[in-house]
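Showing chain A:
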Amino acid sequence: MSYKCSRCKRDVELDSYGGVRCPYCGHRVLLKERAPDVKEVDVE
Partner candidate 1 sequence: MADYDVTFIERDDTEARFLVRGVTPAFANGIRRAMIADVPTFSIDTVRFIENSSVMFDEQLALRLGLIPLTTPLGGEFDEDDTVTLALDVEGPETAYSGDLVSSDDMVQPAEEDVPIIDLKDGQRLELEADAVLGYGQDHAKHQGGVAVGYRHLQRVEVVGDRDEFRDDEPEIVRGVIETEGGELVPTEEFDNDLTERYPDSEVEVHDVENAFVFDVETDGSFDVDTLVQAGIDSIRGRAEELKEAVQL
Partner candidate 2 sequence: MDLRVIEKEDNALSIEIAGEDHTFMNVLKGALLETDGVAAATYDMNPEQSGGQTDPVLTIKTEDGTDALDALEAGTDRVIEKTDALTEAYESAA
């Protein structure tokens, strides 16, 4: 799962063992980025 650390702005990969914590700065607030896929929307 790819996240972005809200303090040091670096990309973070989380696995199921490390818990929620940035491995670079130790910050515990991580943001989920929007998926890079193209999203198709119908106009309603």
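As a working rule, a residue touches a chain if its C-beta (ideal position, glycine included) is under 8 Å from a C-beta of that chain, and two chains touch if they have at least 3 such contacts; residues count from 1.
Behind the choice of candidates: all candidates are chains of the complex that A comes from, given by their letters.
This structure is a prediction, so every number in the text was calculated from the model and none was measured.
Of the numbered options 1 or 2, all belong to the same complex as chain A, but only candidate 1 touches it.
The part of chain A that touches candidate 1 in the complex is made up of residues 34, 38-44.
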